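This report refers to the structure that appears directly beneath it.
For this depiction, one protein chain was excluded, whereas all remaining protein chains were kept in their positions.
Letters are used for the chains, namely A, B and C, taken in the order the chains are written, and counting of residues starts over at 1 for each.
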Amino acid sequence: MLKLTTAGESHGKCLLTVVEGLPAGIPIDEEEINKELRRRQGGVGRGPRMAIEKDEAEVLSGTRKGITIGSPVCLKIKNYDYSIDRLPELTRPRPGHADLAGAMKYGQGDMRNVLERASARETAARVAAGALAKILLRTFGVEVLGYVKAVGGIVAETPVKEPGEVKRLRDSSSLYCLDKRAEEKMIKRIVEAEKSGDSVGGIIEIMAHGVPPGLGSYTQWDLRLDGRLARAAMAVPAIKGVEIGLGFKAAEMSGSEVHDEIYYGKSYRGNLTGGFYRKTNNAGGLEGGITNGEPIVLRAVMKPIPTLRKPLKSVELTTKEAVKAAAERSDVCAVPAASVVLEAVVTFEIAQAFMEKFGGDSIQETKRNLEGYLAQVKAL
Amino acid sequence: MLKLTTAGESHGKCLLTVVEGLPAGIPIDEEEINKELRRRQGGVGRGPRMAIEKDEAEVLSGTRKGITIGSPVCLKIKNYDYSIDRLPELTRPRPGHADLAGAMKYGQGDMRNVLERASARETAARVAAGALAKILLRTFGVEVLGYVKAVGGIVAETPVKEPGEVKRLRDSSSLYCLDKRAEEKMIKRIVEAEKSGDSVGGIIEIMAHGVPPGLGSYTQWDLRLDGRLARAAMAVPAIKGVEIGLGFKAAEMSGSEVHDEIYYGKSYRGNLTGGFYRKTNNAGGLEGGITNGEPIVLRAVMKPIPTLRKPLKSVELTTKEAVKAAAERSDVCAVPAASVVLEAVVTFEIAQAFMEKFGGDSIQETKRNLEGYLAQVKAL
Amino acid sequence: MLKLTTAGESHGKCLLTVVEGLPAGIPIDEEEINKELRRRQGGVGRGPRMAIEKDEAEVLSGTRKGITIGSPVCLKIKNYDYSIDRLPELTRPRPGHADLAGAMKYGQGDMRNVLERASARETAARVAAGALAKILLRTFGVEVLGYVKAVGGIVAETPVKEPGEVKRLRDSSSLYCLDKRAEEKMIKRIVEAEKSGDSVGGIIEIMAHGVPPGLGSYTQWDLRLDGRLARAAMAVPAIKGVEIGLGFKAAEMSGSEVHDEIYYGKSYRGNLTGGFYRKTNNAGGLEGGITNGEPIVLRAVMKPIPTLRKPLKSVELTTKEAVKAAAERSDVCAVPAASVVLEAVVTFEIAQAFMEKFGGDSIQETKRNLEGYLAQVKAL
Partner (left out) sequence: MLKLTTAGESHGKCLLTVVEGLPAGIPIDEEEINKELRRRQGGVGRGPRMAIEKDEAEVLSGTRKGITIGSPVCLKIKNYDYSIDRLPELTRPRPGHADLAGAMKYGQGDMRNVLERASARETAARVAAGALAKILLRTFGVEVLGYVKAVGGIVAETPVKEPGEVKRLRDSSSLYCLDKRAEEKMIKRIVEAEKSGDSVGGIIEIMAHGVPPGLGSYTQWDLRLDGRLARAAMAVPAIKGVEIGLGFKAAEMSGSEVHDEIYYGKSYRGNLTGGFYRKTNNAGGLEGGITNGEPIVLRAVMKPIPTLRKPLKSVELTTKEAVKAAAERSDVCAVPAASVVLEAVVTFEIAQAFMEKFGGDSIQETKRNLEGYLAQVKAL
């Protein structure tokens, strides 16, 4: 089974990613991973830490001559700002962070011991894992794309588009946003927030194209892919909501407007589903907790970064005096970065469900199994 | 570890729930479980199946003289409508259900073999598990309450209230809704939908009171309680979105408005957090993926039931002809029922995180461990 | 993933088996399961309980018209001796049982609450699960056979034989032993033990034929099939040792005598390994923790049943007085029964590793994946 374990602290020596269960025979180009790590570091609104870190993945294990051999792949991302042992105590918990609850849980008076692992810096390790999953899924024609849908209340127009076009638009935007006009307003909103020592959040959209039908399972509650995607997305720091397809809009609509009627004929997706297709995708590619051959569409909301230059009210842990929260350096808006993280974790979950269904210990075996299945679907 | 496995088909002999990891020494009153099962069957908008089924849990294992002994508790809910082998073939997949994707995944021409397990009837088994978790958590002063927040676009007012009052209001409402005026409009909306052969969805809100700080963990992505709650909620059939605390509203706000400032003093929650408290709860009780001692607040959206009396377009599986989807009998609105299911799954996840942190094989041991921890928190 | 959960107490209503992850399309004949359950109840040396129980599996879920549909299969075995709530307190712990340690762990003064679940009666549920795994693996030509290798120090001759012959010999023996002459002596030994109120143990051997190479994995410690088989075998009550291939004999030999040299040509096993074969099988079919295409050979030792008619010294739990241990009715020799249980759990582990490698949600898909792999192996 594809499995992800990360380790590492924000100002420790490094971050680490261990991915188990990758089949043998996949060429791993470190530059492809680094491209994703750089994307995560980019985007308008980032703080000074990003100028210090130059995230690069070093493959420590799991390949020979650059090709996977079936064993766990461990990636290391060095922290240039390695200072964990020298950093001062933190005794004024920051609202919106794990600080206070973590102090209680782990019995720590110095919340530096909490924030070092709770920090969103850890998501670099998840991005690296997602890059591996992306390299795997590409072999099978699956492509997952994340972009910024809204920032600080400004919503981008994102009419469904062909993946190549989505990628082009996104990659040419400093906010990873498909809508140039919205982007301008978003940047303005970020600049304003920065001036006032405040921060803004937003919404991220992820689309996954080319996903074969039948991933995940409704046979047990924890096998449903919708649930697994929700877990992965909500487990990204600062994410407070996840929706699939129509999402919360479905609460206001009638059943007859919501469900995606079924047609038969030739189409782009016919390759995966043997000719069955939909004209709408309100379900976001998931019915009954399994993929239906339509693109997966998921959105997540990111709250504004909780570390503010004009800090919030807090309480000194030892003295119990009312104080201002500790002010760690931080971003003003991390929504573009979060879009990269969400793309990564969604990719990983899909890859995991993919390997569950198709099995295989080498890329040739997994591919053969997939092709046999697609032919079976065609003959349904 | 607390673990939940369910089995059973919609028209099979029964549904089954296996809960592993309950400590010894908990008295299990079947009537308490049945009360929850009846709540799940109730609510305005249910279809004819609910008149046939009278869900009752029979304890098959895990207790002696009505008290848990540490072994797996298996509950059985009999299906009065046991007819799985006699029911006709289904070859016209229903949009919005697992039918078509399940046919592909499992290589089934007759989609009766898909819908029998994919059916939401399975959620009775999760409600039974939730009832066990509720009995467990009650011992420790934790109470989880779910209610209907919106139906078909009509939103209830639910100013934060004391749990006893919430329970009283909810239990006196035929829609499990805290707002009488909204309820009337919701019922109207459901009746209209019924008349036109349509269906409506809605929004459910869950609050968990008395949860100690420090459940879940930020140390690994899959241990975060926010992610685990999102998985459990999204894995409920027809749920298409989940949010915690402010949720999607956070996308439009500034950081300075969003985060819950920290105070110190005596308060209701001071018992759990040693005196630290918040005046707001925008985080919904979770910071950094762990509980912070404030009530957990989670909302989920349910799409309208996909089985409509005026059926949707589909394709006959064998002939590939355009047809109307199969019309299984169904509900018009299952949001009240879903509120019971969501309450159950959220309760279960909290109980699991609780047992992880406090360990213990008997209720006395777990309780002693909890009390030791709360004293430690107080002395922080 | 194939998963096994059991529930139920020795004198509760029933025992339950839940098997998740069976592909769709497998015909389940309850009689095949019952045959294994009866085998478990049989064998010379069993006590009076076996005359009360007539174990039969009732399929509660997971099939339609007798064929699996991909959902969890739940089997129920009724206890005819359902008396858990009426049975008296047990306060004199029996050496060799979980009684005393369980009393401490679960905080139970009445050890009836311990022994009810710790009882070997639970293994009926594992046998039922093994029967399902057997039905699955048979489709792929895998056959697992368990038999009695030694009883009370008397060792049977079991020259490696063709599976059909092994099965015939075993099934015609009242001790599930392949060696008629040893069997006679074993029975004598059992009768003697019975007379003196004592009990005897023995050794069980399991052989698995037709297992394709490459099951399990050396890439992570907990994926190795040798380890997983050892866990499954040692987790059978009263089992105190497990060995694979030469096992403990290997400690005395030289490397040059131990390892199975590799040859190439046509042979029975050539179908699985593309022509590579061994003339010896000291490794017992497992090298580096993965199957190598030779039969898996595993042995386990069962200690004598700890419940004796002439009871052992113990201490009354409440008074701390020296007493005789409680004398529950029991078997004199359960080695034949244990051979059925071990066959079951070994079959289940192989089936799990099999499904991991080949994936698939329907029997046709899994079979196609297997065949593709065997062709690949042939072309190595």
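The rule is simple: contacts are C-beta pairs under 8 Å (C-beta built on N, C-alpha and C of every residue); 3 or more make two chains touch, one makes a residue touch a chain.
Keep in mind the model is a prediction, meaning the values are calculated, not measured.
Enquirer: If the full complex is used, which shown chains touch the chain that is missing here?
Expert: Taking every chain of the complex into account, the missing one touches A, B, C.
Enquirer: Using the document's definition of touch, tell me which of B:8, B:25 or B:70 contacts the absent chain.
Expert: The single option touching the absent chain is B:70.
Enquirer: Contact with the hidden chain only, please: which chain C residues?
Expert: Given the touch definition above, chain C has residues 4-6, 93, 95-107, 109, 114, 117-118, 126, 150, 152-153, 193, 198-203, 213-214, 217-222, 224, 226-235, 237, 239-248, 250-256, 258-264, 273-276, 278, 283-284, 287-293, 301-306, 308, 310, 312-315, 317, 320, 322, 325, 345, 357, 376-377, 380 touching the missing chain.
Enquirer: By the contact definition given up top, give the residues of chain A that touch the hidden chain.
Expert: 5-9, 12-16, 18, 20, 23-25, 60-62, 64-65, 69-74, 76, 84-85, 105-108, 112-114, 116-117, 361-362, 364-365
Enquirer: Name every residue on chain B in touch with the hidden partner chain.
Expert: 1, 20, 70-72, 214, 217, 219-220, 355-361, 364-365, 368-369, 372-373, 376
Everything below uses one rule, namely that only the chains that are shown with their structure count from here on.
Enquirer: Taking all residue numbers at the chain B to chain C contact, is the shared part over half or under half, that is, same or different?
Expert: Because over half of the interface numbers appear in both copies, chain C and chain B meet with the same residues.
Enquirer: Could you state the distance in Å from the CA-based centre of chain A to that of chain B?
Expert: 26
Enquirer: Roughly how far is chain A from chain C, going centre to centre by Cα mean, in whole Å?
Expert: Comparing mean C-alpha positions, chain C is 44 Å from chain A.
Enquirer: Could you state the distance in Å from the CA-based centre of chain B to that of chain C?
Expert: Each chain's C-alpha centroid was found; their separation is 38 Å.
Enquirer: Can you pull out the residues of chain C that are in contact with at least two other chains?
Expert: 20, 70-72, 361, 364-365
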